[in-house]
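First comes the structure, then the notes that go with it.
Now for chain A:
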Amino acid sequence: MAGVATLGASALLLTGCGAAPSASGPSGSATASDYTACMVSDSGGFDDKSFNQSGYEGLQSAVKDLGIKEKHVQSKADTDYDPNLRSMVQQGCKLTVTVGFLLGDATKSIATANPNSHFAIIDYNDPTFPKNVKPIVYDTAQAAFLAGYLAAGTSKTGKVATFGGINIPTVTIFMDGFADGVKHYNEKKGKSVQLIGWDKDKQDGTFVGDFKQVDKGKVLTQGFLDQGADVVLPVAGPVGGGAGSAILDAKSKGKDAKLIWVDSDGYLTAPDYKSVILSSVQKTMSTAVETVIKDDKDGKFDASPYIGTLANGGVALAPFHDLDSAVPADLKSDLDQLKKDIISGTVKVESKSSPTK
Partner candidate 1 sequence: MSEKTTPEPQATGRNSAPEPIDTRVPGVTTSEAVASDVVLDTAGGQMPPSAVPAATQRRGRDHDRDGSGSVLHQIFTGNAMVSFLSVLLAIVLGGILMAVTNPKVAVTAGYFFAQPGDLLTEVIRPYTALVQGSIFNWAGADLAAQLYPITETLTVATPLICAGLGVALAFRAGLFNIGAQGQIIFGALFGAYVGFAWHLPIGLHLLVVILAGLVGGAVWGGVVGLLKARTGAHEVIVTIMLNYIANFLLLFLLTTPAFQRKGSTNPISPFLDPTALFPELLGPQFRLHAGFLAAIAATAFVWWLLNRSTIGFEFRAVGANPSAARTAGINVARSTILVMAIAGALAGLAGVAQVSGTEKYLSGGVAASIGFDAITVALLGRSTPWGTFFAGLLFGAFRAGGVAMQAQTQTPIDIVLVIQSLIVLFIAAPPLVRAIFGLNPRKKKTTTSGTAGSRTGDVKSGAAV
Partner candidate 2 sequence: MVGRTVSLTLDKAPAKAGDVTFKVRNLTVTDHNGQHVVDDLSFDIAKGEVLAIAGVQGNGQTELTEAILGVQPHVAGSVALDGEELLGRSVKHVLGAGVGFVPEDRTLDGLVGTFTISENMILDLYDKAPFARGVGMKPGVIAENAARKVEEFDVRTPSVSAAVGTLSGGNQQKVVLARELSRPLRLFIASQPTRGLDVGSIEFVHKRVIAERDHGTPVMIVSTELDEVLQLADRIAVLYRGRLVGIVPATTSRDVLGLMMAGVPAAEAEASAAAHVSGATTAAVSEPAGHEGESHV
């Protein structure tokens, strides 16, 4: 510690000889605004390579594009939600975005107590929310359905796999959609591609137990590969990196395996694994967040829930990027058709975890 301190201090001294800037305001590209948008993460933190991070990116792009001010706080534990939200309100936030169902109750109570502030909450909807809360929810199962179909269609071994961090709806909604996608493929093509790691009927399967033990995700994925799976969908935030790592290892040993990322386009956000990322089940949260902020800034806040679907582009299957050639043309057209069918309602995607409308 002392070492770090001295090092830091001397670094400061060494560099501390420049000239002071003249007293001017912050040099933002957009016109400065007094409008402040804020965000509170759940206990995963903004660097979770998952929905907290996507939401945060939305806030950042709002700052850049709209020239607003922002504040954000990470929750270290579930007990932090209420105080964090209160302090955001105290800091004069016009709109506070909260991330995750865990913040639902805190958001509701703070919003009720502060009717003049606006709130938005990602991944949670409660019909009893007051009029100043906008729920932003995603029917992720729709996109995951496509991913399941894609996985089944590209699997050479006839086995695909998925695992989660913890058995909670925001995780299992991916797995449900994925399972149905595989099932749909089997029914349509008369195949019997098998899904391991998730049993939709029992709503149970393989879980890491937390969102931290990345190396355990790797061992799990190796287990899947040993079982013969060759497409893996990890729904476990940073632990997905473990899956990527295992698949890279397998690939270096000449085994053909692929990864499907979740939340964001992994090709862009987890570039380490881009050579094995087949696609991603995207929730375009950053766009939604930015839109809500923009609307509120323009005085157009409304509390009607935003439900991201394939139809409105809130959820999507990411491009195949480098592995484009691994996806046969007829599978691509199947997927396009399937997407249309889901949007039109001909194909129904159902999950216990789907958001309440």
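In this section, a residue touches a chain if its C-beta (ideal position, glycine included) is under 8 Å from a C-beta of that chain, and two chains touch if they have at least 3 such contacts; residues count from 1.
Criterion applied: all candidates are chains of the complex that A comes from, given by their letters.
Bear in mind the structure is a predicted one, so any value in this text is a computation, not a measurement.
Chemist: Between 1 or 2, which touches chain A here in the complex?
Modeler: Result for chain A: touching candidate is 1.
Chemist: Within the complex, which stretch of chain A touches candidate 1?
Modeler: These residues of chain A touch candidate 1: 1-2, 4-5, 8-9, 11-13, 15-21, 43, 71-74, 76-80, 82-84, 87-88, 90-91, 101-102, 104-105, 113, 124, 166-169, 203, 209, 352-353, 356.
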